[in-house]
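Please see the structure below; I have some questions.
Shown here: the complex without one of its protein chains, the others still in place.
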Amino acid sequence: MKYIEFDQSREMDIILLGRVTIDFNPLDYYKSLVESETFRKYVGGSPANIAVGMARLGKKCGFLGKVSDDQFGRFVVEYFEKEGIDTSRISKCEHGEKLGLTFTEILSPTESSILMYRNQAADLQLSVADIDEEYIKNSKALLISGTALAMSPSREATLKALQFAKKNNTKVIFDIDYREYNWASRDDMAIYYSIVAHQSDIIIGSREEFDITEALLDPGRDDHTTAKYWCDQGSRIVVIKHGKEGSTAYTYDGNDYSIKPFPVKALKGFGGGDGYASSFLYGLLEGYEIIECLEMGSAQAAMLIASHGCSADMPSAEAVKEFIRESKEKYGDMVARA
Amino acid sequence: MKYIEFDQSREMDIILLGRVTIDFNPLDYYKSLVESETFRKYVGGSPANIAVGMARLGKKCGFLGKVSDDQFGRFVVEYFEKEGIDTSRISKCEHGEKLGLTFTEILSPTESSILMYRNQAADLQLSVADIDEEYIKNSKALLISGTALAMSPSREATLKALQFAKKNNTKVIFDIDYREYNWASRDDMAIYYSIVAHQSDIIIGSREEFDITEALLDPGRDDHTTAKYWCDQGSRIVVIKHGKEGSTAYTYDGNDYSIKPFPVKALKGFGGGDGYASSFLYGLLEGYEIIECLEMGSAQAAMLIASHGCSADMPSAEAVKEFIRESKEKYGDMVARA
Amino acid sequence: MKYIEFDQSREMDIILLGRVTIDFNPLDYYKSLVESETFRKYVGGSPANIAVGMARLGKKCGFLGKVSDDQFGRFVVEYFEKEGIDTSRISKCEHGEKLGLTFTEILSPTESSILMYRNQAADLQLSVADIDEEYIKNSKALLISGTALAMSPSREATLKALQFAKKNNTKVIFDIDYREYNWASRDDMAIYYSIVAHQSDIIIGSREEFDITEALLDPGRDDHTTAKYWCDQGSRIVVIKHGKEGSTAYTYDGNDYSIKPFPVKALKGFGGGDGYASSFLYGLLEGYEIIECLEMGSAQAAMLIASHGCSADMPSAEAVKEFIRESKEKYGDMVARA
Partner (left out) sequence: MKYIEFDQSREMDIILLGRVTIDFNPLDYYKSLVESETFRKYVGGSPANIAVGMARLGKKCGFLGKVSDDQFGRFVVEYFEKEGIDTSRISKCEHGEKLGLTFTEILSPTESSILMYRNQAADLQLSVADIDEEYIKNSKALLISGTALAMSPSREATLKALQFAKKNNTKVIFDIDYREYNWASRDDMAIYYSIVAHQSDIIIGSREEFDITEALLDPGRDDHTTAKYWCDQGSRIVVIKHGKEGSTAYTYDGNDYSIKPFPVKALKGFGGGDGYASSFLYGLLEGYEIIECLEMGSAQAAMLIASHGCSADMPSAEAVKEFIRESKEKYGDMVARA
């Protein structure tokens, strides 16, 4: 059963809105960031990673965001163009704002932390003047990353894009993508996350992220109550993630579908979520059954945590399917099929 | 017919949220503000005026706002207390922010302008930490003034209060109260006005104010389309004002009720709207027929533009009714009764 | 003996740099500002008052400052023009900054306080782009008010004007004019006051103001040590004021000259200092003996505290001299002549 219908007549598959940064991952990892001496630079930021991920899976992606007016900004745009992502709506900052930076500390395959440079970050300078109704109208879907809501003027740019998406039947996917940085308070998170969630067709988040979203509405919900509430508000699919326990997609008809993580030798503890979203959304756009979407998402998540980069290591659809096939041979099925 | 039901078991009739300022009205008026030399100080700001207005009409009002930590802040609190308004949720600014000031220029009975001091205004410092669910839960209604949405942190405090009001069935009255000052862009107005309007039980605004609210949704609507849209979103009553042409209340059942302004010898061109809101909401809380609410609102509006102050000249319910009686004798009925 | 020589060939007598505000003095005074209801508006701010004071005494004054782009800004410029002050270097703020306001609380003839509106004050927006070497070169003297140093960009504009004055032999008069508002710390005051004091020909301040100026250099000096230090740095005259005890002018040759306050029935406790500076500097520019300058300064100070306004009540030179004559008849000589 198809839980969501995209307008197939539209040229663009999906617009990714929000954060694009530079990731610096240490080459001499499994030590503290104090000690790591050499770093490799990658395009990063959750929606940017998903843009690359979905482009490599074969989808037509557009990025709606703001970059610095310097070599790093040019690096992002050139990288996106090489990947076939539409960059016509990426504009440059005009007051010296810089791309956000993420220095990752990889202490072990499972312990990571990040050191973020987000003061006057370029992505948060996205403004209402950058949002153009025609562009949104011509896309099947719009993915909103929660970090775009952290500060003005990006916050209002995002809410404007949301209004245009609703008005034009562009499906709204809300990836909560909680990052504490830049937010004034947890109440602010609850306010803006819930404003967007109330109008989203698909919501993706961890249990903690839904807790933050619901903090002023009704704190302490379990997954079923959460899923039912948002479906009652109009969502079609609510995906709740539980890390190593796997994840579940709840659908508006009251069903739910669960998937376990694929076993893999992890190199680092981050990047999986962006791989997950890329394949899951790819599957939905392709019209796959939801359980297949989950399987691909889970597989791509596993592939990503086994690699050094995020954007740079996004696989093709064939590679994801091959990985699933091989994993099943080795470990059996991950899907809890009813 | 009653278009809105308030929970009569609650102690507080209405909470007014937002702007409280000091008005300085010239005593030597009908000249430019450059030339006016002496001024009289009043408590001002639309929701503050309505608080005084409704308190004098006999309603139990609470004010939710922020004042400066100086003599002017004390003046506001002492004045409110003298009027019987609950001031338990008025807090003081902690970083030297000052009450907004409004110097009015009264050029003629119909031409006015204002010179506003709104840089780091105290009222806009209202923050999420000031918003308390119990207080909102114990009130029949919450009036949100649009100026409270102009900037953070007041914007988020207002959205938090809105969430608590919706959750607890406290009726939400949205007085758009458009003031250009402090807003970053017209898109921002459209975004936040419409977020609040979508969740309001009663919306009050001029044609221009609804145009701003609808600018991203569907610009250029006529009054009937506007009223139908917001009633479809959940509003019970939509009041659209046309200045000297009078005003109309549109109800969710598709009816509309119109009123003309009462003839009066005006002293100044402002203050009428706050008088209108005071009596209109008073009538609804009293359970009057909607046409009577409009008649009282229109009458009190007329009384206000004939006086020098705003808050200081708010009348009692008896005085409003007496004014209506006298006016009808002189000029006939203002109501376009079906 | 003449302690300071002005270049008599220059057209302008003195440029006043810095603060211009609006004063609102209560008409119903001798009560708290919470209770005062009516106010009279005046041009205010120490250097603005001195500009009016010296213009009325017959000197050619220019004002170097920034005003708001509104009716109050126009009021200041029109008022100055009426007084014959050159306003060619007064520019308008471009980002909505407002003139500072001072609401005075007159509790008794000797107890006063003030409520200042100084957030984003227009005068503090004076910037380096507003400072023009030719203008300073054509004036005999430049008066710098210490409040102009409280924040950037006014701070740098003032330091630029100081460099041009030193370079062009325009005599520098530093009126410390300590106001706590807008300063980040007492160390900042000590730093910038002392930078300017080190380059001033005349320094005027109270004992407390010199203590602040010397806080990092050598705290706890007595008046003689203070005067000797600054004269060693290049000052010609150092005036130290002790309120009701009178004031003393210390000269670079090691002499000192003292004056007592003139007895007067005071209406308010402020404004005297600006009257003092006006006549004292007038006397120096006229080439009077220093003791005569002090006598006129002290007389004008007395006249000012007996009146309701500051700028509006500045006297002519004849009136000051007449006041001295009458006072001497009644009370005898104020001067401690050696």
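Should a chain be cited, it is by its letter among A, B and C, assigned in written order, with residues numbered from 1 in that chain.
To be clear about the criterion, a residue touches a chain if its C-beta (ideal position, glycine included) is under 8 Å from a C-beta of that chain, and two chains touch if they have at least 3 such contacts.
These numbers were taken from a predicted model, which means no experiment stands behind them.
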Review point. Which shown chains does the hidden chain touch?
Key: A, C
Point to revise | Residue among A:7, A:70 or A:223 touching the omitted chain | key: A:70
Exercise for review: Sort through C:30, C:164, C:181 or C:288 and give me the one touching the missing partner chain.
Suggested key: C:164
Exercise for review: Decide which residue listed in A:17, A:61, A:101 or A:303 touches the omitted chain of the complex.
Suggested key: A:101
Review point. What residue numbers in subunit A mark contact with the hidden partner chain?
Key: 24, 27, 32-34, 36-41, 70-72, 74-75, 78, 96-98, 101, 103, 105, 115, 117, 119-120
Revision key, fill the gap. In the full complex, subunit C touches the hidden chain through residues 127-129, 152-153, 156, 159-160, 163-164, 167, 184-185, 187-188, 191, 194-195, 216-218
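The rule we apply is simple: only the chains that are shown with their structure count from here on.
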Practice item. Work through the pairs of chains, note which ones touch, and then classify the graph as line, ring, star, complete or other. Key: line
Point to revise | Shared interface numbering between subunit C and subunit B [over half = same, under half = different] | key: same
Point to revise | Approximate Å spacing (C-alpha centroids) for the pair subunit B, subunit C | key: 45
Practice item. With chain centres taken as the means of their Cα atoms, state the distance from subunit A to subunit C in Å. Key: 62
Check your understanding: Among the residues of subunit A, which are close enough to touch at least two other chains?
Key -> none
